[in-house]
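A single protein chain has been omitted; all remaining protein chains appear in their positions.
Labels run A and B following the written order; every chain starts at residue 1.
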Amino acid sequence: MISPVKIWRRQKDIRKILGKKGKIFLWTKIFTPGTGFKKYAPYPVVLVELENNEKVYGQLVDQEQKDLKIGTKVISVLRKVRTASVDGVIAYGIKFKPLK
Amino acid sequence: MTSLIGYYTTKFGELWDKSLFDLAEEAIDGVLKATNLENKQIDAVFFGNMLAGVLGNNLHSTSKLAEILKINVPIFRTEAACASGGTAFNLAKTYLDSNSNKNVLVIGAEKMTDYSPEEVITALSAAASGEEQEAGLTFSGLYAMMANFYLEKYHYTEKNLAYVSVKNHYHGSLNDKAQFRRKITVEDVLKSAYVSYPLKVLDSSPISDGASAVVLTNNHDMIKKQKYSTAVLASEVITDTISLKSRKQIDEILATKIASDKAFKMAKIKRSDINVAELHDCFSIAEILAMEDLGFWKKGTGGQKITEESTTYGNGGNLIVNSSGGLKASGHPVGATGIKQIGEIFLQLTGQANNRQVKNAKYGLAHNVGGSGGTAVVTILSS
Partner (left out) sequence: MIGIVSYGFYVPKYRIKTDEIATVWGKNPEDVKKSLLIEEKAVAGIDEDSLTMAFESSSSALSDVQIDKNKIKVVLFGSETHPYAVNPASTILAEFLGIEKNYLAYDTEFACKAATGAIISAQALIKSGYSDYALITGSDKGMGKTHDVLEYTAASGSVSLLLGKDDLILEILDFESFSSDTPDFWRREGIRYPSHGGRFTGKPSYFYHIEESSKSLFKKTGLKPEDFAYGVFHMPNGKFPVQVAKSLGFSPAQIKDSLTVNYLGNSYTASALMGLMAVLEKAKAGDLIFLCSYGSGAGSDSFVLRVTKNLTKRKKEFIKVIKNKKYIDYPTYLKFMEMI
């Protein structure tokens, strides 16, 4: 179970980055995940450079294969970021979606 | 002047019958035997290990080692992810710089095969930042990001990376302690399954068990009595940001560059003087970046140069890289790697490298990296 305190602390920062636009700076696609991410595999992870030059990591969702490259325009969205244990607190966080 | 007078490594691989401390004990016994030393002649011990706490709930390993050695001396454990072994060696050397006439034992050990791959992948990702972990980035994911960036910037493909693994597997076939003894081809690498795009199974070092140990001394009488000895000319540890996103450049490991410059300056030799090198090839891209960051190849040329196979044993090149098989073929029990690398250089410089012996090897370099470049250790030895 992930510490509920850690989730709570983290969520304050998440709010500040929601709904922000940026471009993919680095990317990969994970095929062998660690515990907590198995259900999402394989999944792309990107490092996005936001319009204010801040860099944020997140999975890329609702994407087509062609979106996975440096430079693709994206926007940050709220999603579940890892599989919660059945009795644990749900971790919500930032992921990115290609901007159409 | 500090000298390395003995080295012993266990085999690396899936060593089901041996626990972490069984392996450490084997390495300790082996190196003491090789140097004809008794336990009580050891003045201090340095231990490199990353995962015993996270995976095995084993901390206070220093006290455990005291139980094995049955001595009461200072024992220290260092952790710097995959550079745990290298940093343990560095601290041992630093200890000898400030304490005369001492003999120091340095051990690196890791036990990884007791756990499921997911548990190990998760544990290894502790070397990454919290944000990287929360985004679902694994250790291979971080190097994969670096690989995609490098391949795109310098116009290379996955094929260029494959040459690293081909070379290291060939070297592994010459090393009886290596985890993998079979040779592979570029096609084999390209056909293997993706771990994190573009890195595939055969681009990636394995999950391994193993322990390696060396004895260092600054006691001149001791050095004279030993059959083999190499001088430790330099050992430099440099750290950089844990987050890949905070690094100045994505296509280099700055910590390696700085540590390398410092080490060569301290050793008073040139890059071209190095005959053998053990570089940190946790993933194929890492060896290419290392060759560039250490100053052997110009930045961006590594993808091309690796295909020329000049660093492969037997091709007549001036610099043979990863004669042990590297992390890829000899295996990567995380905490042990840094010591194994230094040990391999020792074997080469003292003529003990058997069928992979590089002729007239006079200067050697070991390069150990932690995480995606958060720590780098560069060690230079001379015969």
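Just so it is clear, a contact is a pair of C-beta atoms (placed from the backbone, for glycine too) under 8 Å apart; a residue touches a chain by one contact, two chains touch by 3 or more.
Everything quoted here is computed from the prediction, not taken from an experiment.
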Where does the absent chain touch, in terms of which shown chains it meets?
A
Out of A:14, A:30 or A:45, only one touches the absent chain, namely A:14
Tell me, which residues in chain A touch the chain that this view leaves out?
11, 14-15, 18-19, 39-40, 59, 61-62, 77-81, 90, 92, 95, 100
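To be clear about the criterion, only the chains that are shown with their structure count from here on.
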Roughly how far is chain A from chain B, going centre to centre by Cα mean, in whole Å?
32
With touch defined as at the start, can you tell me which chain A residues reach chain B in the complex?
10, 26-38, 40, 42-43, 45, 47, 55-59, 70, 81-82, 91, 93
Using the touch definition up top, name the residues of chain B that touch chain A in the complex.
117-119, 121-122, 125, 131-132, 134-138, 140-141, 144-149, 152, 193-198, 244-246, 250
